[in-house]
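Shown here is a partial selection of chains from the complex, left in place.
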């Protein structure tokens, strides 16, 4: 019966890490809601994974969708925020719309999904929230003003939520990915040796470990990088 | 002649630090534009300080105003971003409008004023940009999700701009204020011993030092706190 499986919501279920997380959690017998701006090109056959196209920066849409999921599957046990919109551009050439779009996609989306789901987790008295960060969460970079400001914001948000909600039993973690995830798109873009890239399923394994951490030893932040990465 | 004095623009010229910076720079013989959301309650008699009420989150207003200042006084030599909107509130009680207003006041305002002024600094080949940060720029806090996400964003933005513009001769610094500034308002709010508070004019002195730093030894980040502050 579906109602017996725990529910996981993945906000940002694109073809790389998002889908790897969906498969991992489905394999661990979660009911998985995979939220994405755009329709996936390839449909998964996995009966535990449910796609939903949604504009995560629209608060009302997120609230409505969450209500439906909770009605159908119960309170979410896992929320993963994994949206990104990579803008790499000289500051003076960046349009106001690019800033807004990046902030909507990366920060407002997180506020919306967390405000919609945390009350259910608090009622259940448990849950795990994981936010995907990047090197740009820790250090600004030339031509990264848009992306880095949004990633920094997300880290400040996550740290604040950890201090607010962890004592109430909700684990809030931030994972810094310092490397390029191996996807069709990134291989074309970076022309990197695949041995130097991160495998999405290996990252998903680390997220799964966070989800399983017992209350006496929770990670708030950890980094992940391929062994050959300079840092 | 006014055109011989260097121009400083202070975005966020409220009664505490903003005005102390305005007086300090006026004293150092700058022409000072003091930008503020609201009309100041007390008018300054200082002929070097020019108030302008402006919505800094409105890009067009900022562009127009900057054009006027540059026409009248020449390219700005100093820009200080000092706006803040302090929201301390449980995450689940924070309205979408409060998030937007905070990010507008603190982050979009910075993007707007820097996009409007940096081209003039680049043409002049020099300039200093200083951003006021806080403890919440480095660490999230319970009930600080709104404020801290904005302050983190501003730090990521500042670091990115430093890496982009410093090699072109524009100094970009971030100052972390770890303490309460002694103002009428903060004394009432915190009930703190004045000896434990920061004097706005002492902070202004540190900003002035940053402005004077020679190109071979620029600070990108420094903290300031009263000697009795725990940290």
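So that you can tell them apart, the chains are marked A and B in the order they are listed, and the count of residues begins at 1 in each.
Keep this in mind: a residue touches a chain if its C-beta (ideal position, glycine included) is under 8 Å from a C-beta of that chain, and two chains touch if they have at least 3 such contacts.
Values in this document were obtained by computation on a predicted structure and should not be read as measured data.
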Please give the number of copies in the complete assembly; 2 of them are in place here. 4
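In this section, only the chains that are shown with their structure count from here on.
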I'd like the Å distance between the centres of chain A and chain B, where a centre is the mean of that chain's Cα atoms. 33
Contact residues on chain B for chain A in the complex? 59, 90-92, 94, 96, 99, 103, 107-108, 111, 114-115, 118-119, 136-137, 139-145, 148-165
